[in-house]
Each structure stands twice: as structure tokens, then as C-alpha cells.
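Working notes for the structure below.
Removed from the display is one protein chain of the complex; every other protein chain stays in position.
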Amino acid sequence: MNGTPAIELRKINKRFGPVHANRNIDLVVKKGSIHGIIGENGAGKSTLMSILYGFYHADDGDIVINGNKVSIPDSKSAISLGIGMVHQHFMLVDNFSVLENVILGAEGGARLAGGVDKARQELRRLEEEYELRVDPDAIVQDLPVGLQQRVEILKALFRGADILILDEPTGVLTPAEADHLFKILEVLRDEGKTVLLITHKLREIMAITDTVSVMRRGEMVATRETSQTSMSELAELMVGRSVLLRVEKEQAQPSDTVLAIENLTVTDSRGVQVVKDVSFEVRAGEIVGIAGVSGNGQSELLETLAGIRRATSGTLRIGGQVIDLADRIIDPAEMRQLSMGHVPEDRHRMGLVTSFPEYENAILGYHHDPEYSNGVFLDLAAIKKTAQTEIERYDIRPPNPLLKTANFSGGNQQKIVLAREIERDPQVLLVGQPTRGVDIGAIEFIHKRLIEMRDAAKGVLLVSVELDEIRGLSDRILVMFDGRIVGERGPDASEGELGLLMAGVEGEAS
Amino acid sequence: MNAGQLPRWVDFGLIPLLNLTAAFLVSGLVVLIIGENPIEVVQVLLWGALGFGEGVGFTLFYATNFIFTGLAVAVAFHAGLFNIGGEGQAYIGGLGVAFACLALDQVVPWWVTMPFAIVGAALAGAAWAFIPAWLQATRGSHIVITTIMFNFIAASLMVYLLVNVIGEAGSMQPETRTFEDGGRLPFLNDFIPFADFGTAPVNLSLVLGLIACFGVWLLIWRTRLGYEIRSFGANPTAAVYAGISPVRTIVVTMLISGGLAGMMAMNEIMGSQHRLLIEFVTGYGFVGIAVALMGRAHPIGIVLAAVLFGMLYQGGAELSFEIPTITRDMIVVIQGLVILFAGALEHMFRPALVQFFTMRRLNAAQTG
Partner (left out) sequence: MFETLILLLDSTVRLSTPLLLACLAGLYSERAGVVDIGLEGKMLGAAFGAAAVGYISGNAFLGLLAGIGVSIGLALIHGFASISNRGNQIVSGVAINFLAAGLTALLGQAWFRQGGRTPPLPEGGRFTNIELPFAEAVRDVPYIGPLYGELISGHNILVYAAFAAVPLTWWILFKTRFGLRLRAVGENPAAVDTAGISVIWLRYRAVIMCGVLCGFAGAYLSIAQSAGFIANMTAGKGFIALAALIFAKWQPRNAMFACLLFGFLDAAAIRLQGQEIAGIGEIPVQFFQALPYVLTVILLAGFIGKAIPPKAAGIPYVKERT
């Protein structure tokens, strides 16, 4: 093993139209190390890795692999240079077997017969060498996500990858699965492979990497030996100033129950129970946070309460009404009638019609209000007036209600949703991932608004995968694991304690 | 490469124009291959379509058909649905018109029959769109495929009905008896004294078509239903979040779309043929797709595109008289090319234009 770095990037630039996604990036990655790249959402990490994997072309700059200057026009070149990538959204063919997925693109001949047998042997060897066990004949869509990710790693190794890029690999994993992944990565490093780990989670960086580089707004701002740095230094580098992780707030003054759920069970379209016998209540004047690794039923819970998803059984009490969910289908319009606001987890997919001008999104879901329509026609003047008011009150920029919503930044789009839901003055507000992909300034603003809602004696139910956000905002924390609520803690619960609950290790009734 | 990168006039003016030009250039090439002179062809075509009163009349008559089928496709587009079944819906729409006319033409004047015929046409067309819509909404069957299938089913059904059930007894032709005056819309010639459309059958349906255009504009951009249709078309998940029922939106939109397609039969059956006969739709439904695409699913665009296609139809008829080697099939070729360039290849010129305008903006920024 000599001193030549596995990867060297020099002055990489990439623009998407007006967005300068990567600006003069320099990066050196040592052979046989685990190198972390950390940064907020939208810092340009994924773009940089996509350039390295030949998915995008850099506008200018050099890529040097193992000491040789190379060009990577497509993924094929990346693969032949020994670069493998595990994408955030798996690049698997769902209805293919594991084996078929692994050999795709590396079949070893025009006929499949010969290559398949060789691949089977090679897979067995890889399984043993790296403890990557998975049934080669299983159909991918039947596998849990942790195993699907393993297939992705196998794919890369099967192609002889020496450099493995993992893009936010733990987002879909439980802490236990993530730990297992980290063990695999350590084995890979010890075998001489180079691992590039892309993440926005500080904990992971500290736990596993040898070296860490920090990206901020398209620039590479620092590189540190992991042993020589700290979480707080990295956090500061990520956002460019010291972060206030604590949200300033008074003690909560909870009063009457405004939302109560009893024995709620939800089954998804595949017939799998995703929410299992969940009961809790939210009182006026408190924020109840639901913590959990994504994919443990929080999204389904939120969507069911909002009337988007159908429950199999359970009772809902809201606004003086008791609704038996087994008997009756509720819909989102009805829930709004019952004074429930909903800031959905994914504003692009659900919260906004991004091709509409801003003012049309200001009434999405409230277009039935007599204020905005007489039953047949829309009252455009009233709608635009509402939009204008909200723009001013929430400092939405640019302050132009006629502008297409897609042309607002992530933070401003989130403010459009938040304004719409809060300004209808609901008794109960459901909030999902309120600050995902939102810049720091807007995060503070959004957090303040949620606290204000609470202080105005409204009930807020907050779902977030960001533990810091949950701990900072909530007055009570419920932890979800595998569709159940496995525990309730106060806002001062330690990260470790919550982490164990989230992993399902300390399953207990609350 | 989204729409925001180009000035509006480029998006809605220059690009359609370039696409159209490309289609016509290739058409010219086809004319050259046949061994005729494209310039001469254009002259004959334009003169045939606009050069004299009767030509204009025919142009407007054909345009009326295209307005209805174009609007039908456009309304569905706004809900993200591709209604390729205008052909069948218009065909079945003919049944509705014919029932009204056959029942009333001998007892009441045309203006009493007319509202019944309109309702009949719209109801019949909507009914034919209902099953594909309902299957898409509740069973997820792809509406493109089901509406294609329904075009063929409509064709078989209509032949059967006209031959075996409602055809005129004793006639060899698969058609109904000819309507009396009470089942005939007045020609524009009859009530616009200075109009000189000759024998062209352009009739009151044109006015109906223009009213429908205004109605569609109102529906899509000014009503709550239109808001729901557009929301559902642009982002079905957000629409569900907003409490908009997908089943209701799909079905209602398709009923409107089918109804508009069905109303095309007003022009052909009550306005011109004065009897129900087989194959009176002959591709108008499909051309509606091209009209809606070219008109960017906006009523004003649709009227312009419908007139353009009307000119092609009428000019093409004239062409086959003047230059016998160029049959009416030339029009089918031109339609195909317009659909190809304005529809399937609509983004072909876009990357080059984006580059051009970005360069210009950068240059302007540097110098200014």
C-alpha cells in the first residue's frame, strides 16, 4: 500500500442552470480508509458523488483515481475504474431475483447460462468474506430494506469495486441495521477497500470514519481527521456558525385534550399492518413529538389522522366528535372541517402543486371555504389577498403571489405550506418533517411558529426523524417502532435512551 | 430544463411555430418526392381554404369539428388524463343527436329540437367515456388503452345498430332516414345575410363550439371544479391531501370530455348530413389530440389550431382536384407530421433555445 490517494478531486465545478451545486471542490481520499463527507441537505454532496460515478459531468476540474487522471463520462467508466455506488434510492429491479440484479450489466457473456453459475459461486465467496448473507434466489421486492441495501453492496463488489460510495445509507435503517452496516464497512476497509460515506448525521461520522470532509453550500469547507475533531466543530462547519440546537421556549401549559386516538390500526395496500394498536392523546397547549427511524409507521399514522389513509380499526376523538374509524371513512376535507391542519412530510409530493402560482397553493385544501368560492366559481381577488397577507406575515421570498411555486426555495415553499395550515387557526396541527431540506434561517423561523401555536393553546403533533428537532420542540416524546408506540419520555430524555427505544431494544408499554 | 428558463413568448409562441414549420418543411419534402412543386401546392392549398367564400365556409365547418374534439382532449389533459377515445365518443354522440332529431323533427321547429340534440349528444358521448373513466378511477385500468378499445367497440356497435336496428327500412345504406327541417340546424348562410359560404355546410354548431370554448376556459381557470381538475392533473397526491376525490375528479372530467367529443356530432349530423350514417367521424377524434397539443390545451390555442386543421382539410380537398397526384391522403400525412413535431417532438428545439437564451442572458449580464 503506497501513499497514492485512491481519489483526488481538483477544482470540480458543476452548475445546474443558475444553481452552482459544486464550487471548486478539492478532495483527497486515502486508500483503505473510510472517508466521510458531511453536509446539510442541498450542500452538494450527492452531486459530487454523482460526478464521481459518471452520472453527471463536471463543468470543469480534474478527477484522479489511483494517481491517474481520468474522465468518467458514464457509470460504465466508473465501474471499470473500480468505483461502486450504493444509492440513497436503491437501483434495483424489484421483480428480479437477487442474482439477476447482481449480474445486471456484468453478465459475463451473451447467454445467461454460464454467467449465472459463476455469479452464484462468486456471490457465495463474497458472502463469506464480508458477512453479506442474502438468498440469491429471493425476489428483491420481498426483502426488507436492510437486505436490499446488502444487494446493492454485493452488486458493487461483484463488479470488483475498490472504492465504494454510500449515499445516506442509514436513512432507511434501524440503529441495529446501521450498526451491522458499519461492521461490514469496517471489514471492507480492513480488506483494503476505500469507502466514501455520505451523510448528514454527525453521529455516524464520529462512529465510523477515519477522515471527514465538510461541505457547505456547494463548497468543501474543511477536512479533518475524525479523531482530531468533535461533533460541535463539525456542526459549526456544516452551517457556518454555531448552531443553537435548543429551541427557546417557556414551560408548556397543557389543558384539555383536543385529539385522542384509541387502538388505531392501519394496514397498507400490501396487507401489512403498519400501525399497530396505537393510542395517545394530544392536549391543547402542548407539542407531542413522535420519534422513530423512518419507516416505522409514523408517516402512515400521520396520513391516517389527516384522513388520507384508511384505518382498519380505532377511534378518533376530535372537536367534540367521536369517530369509529372501522365504520366510517374520513377524508381530508372532513378533518379540516374538524379544525385539523396538516403540514405533510413531503411538501413537493403532497403539500404543494409546484406548477401552480403561489396564490393557488395558498388555498389548497381550503378551496371549499366560502371565503374563496361561492360553490361554483373561485373568488380570485380574495385568494390573492390571502396569499399576499401570508407572504408578508411569513416573510416568504420573493414576495410575489403570481410566481410559480416551483421557483421558490425549499424553505420558502415550506413557509407557504406552514402559513396556509397555521393561518386557518386549527385546534390541532399535524406536522411532518417540518424542516427537511430547509435552510438554517427558515428552520428557526418554523420552530418559533410551532412554539407560538403551542402557546396559543393549540395541540401540535410533530413527526420527525431528526432526534434533535424532536427533543428541542416536544413537551412529550412518543417513540414508534415497528408500528407501535414503544415508550413515552419527557423532553429531557437522553439521546441514548431514545435511541434504544427507537431500535426496539427496550420494548415496553408506556 | 423546465419552463421557467425560457421567456413566455418563446414557450408559447416561438416553439410551436418552429415545430409547425418543421412539420410543413417535411411535408414539402414529401411533395417533392411525388414530383410536384411544393410552392404551387401551398398556393392551391391556401387559396382552397381561404381564397373564396365557399372555401372559407368549409374551412370553418371542419374547424368546428376540431374545436369540439380538441376541447375534449384538452379538458382531460388538465386532469392528467389522456382521452384518446374522442373518436368513439363522437361517434356515439351521433346516436344522441339522431334520437332527438328523429323523435322531434316532424313535430317542432329546429330551435326546439336543438337543445334536446345537444343534451343527447353530450349525454351519449359522456356515457361512452364513463366506463373507461370509471375503470381507470376504481380499477386502475389504463385509460389510454380502454378508450382505444372503446373506439373499436363503438365502431362495431354503430354498424350493428345502423344495419339492424335504426337503419332506414328498405334502404341498402347503413343510415337512418333523412331528418326533416325540424332536425336541421340552420346554415350560417341562412341567417347571416352578407355571408357567402356557398354550399358549405358551416352551421350554427360553430357558434356552439365557440360558446363551448368560453365555457371550458371558465371551467378550468375560474371554477372550483377546474381548480380541482388542475390540482389532480398536476399532482394527484397533493390533490388527495387537499381532500379532492380522485374517483370523482376522473369520472367528472371524463364525462365533460366525452360530452364535448359527443357534441361534435351536432355539427356533422344535425348541421350537415341530416341523418345518422356510419363512419362520419373519420379521424376527427384523433386530430383532436393534435389540436389540443398545438393549442397547449387552452381554448384560444385550440380555436387557432382548429382553424389551421380546417384549412388543411378544405385546402387538401381543393388540392386533390387541382393536382390529382396529390390525393386527400396528403392531409393525413401533414396531420401525422404536425402531431409528430408539435406533440411527440415538442421539446426537440428546446435545448438549443435554452442554450441560446442562457448565453444571451449571460452576455447581457457581462456587458450590462
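First chain written, first letter: the chains are A and B, and each begins at residue 1.
Keep in mind that, in the parts below, a residue touches a chain if its C-beta (ideal position, glycine included) is under 8 Å from a C-beta of that chain, and two chains touch if they have at least 3 such contacts.
Quick caveat, the model's predicted, so the values are computed rather than measured.
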### Message
One chain is left out of this view; which of B:T146, B:N189 or B:S205 touches it in the full complex?
### Response
B:T146
### Message
So one chain is hidden, and I want to know which residue out of A:H87, A:K193 or A:K458 touches that hidden chain in the complete assembly.
### Response
A:H87
### Residue, one of A:L112, A:L402 or A:A456, that touches the chain absent here
A:L112
### Query
Residues on chain B that touch the omitted chain in the whole complex?
30, 33-35, 82, 84, 131-132, 135, 139-142, 144-146, 148-150, 152-153, 156-157, 159-160, 164, 286, 289, 293, 325-327, 329-337, 339-340, 343-348
### Query
Hey, which chain A residues sit against the chain that's not shown?
16, 46-47, 50, 53, 55-56, 74-80, 85, 87-89, 91-96, 100-101, 103-107, 109-113, 115, 155, 167
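The criterion applied here is as follows: only the chains that are shown with their structure count from here on.
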### Message
Roughly how far is chain A from chain B, centre to centre by C-alpha average, rounded to an integer in Å?
### Response
45
#### Entry: Touch list for chain B against partner chain A, complex
2, 4-5, 222-225, 227-228, 230-231, 234-235, 237-243, 245, 358
### Query
Once bound in the complex, which stretches of chain A touch chain B?
17, 306-308, 331-334, 336, 342, 344, 349-356, 360, 364-365, 367-368, 373, 375-378, 380, 404, 406-407
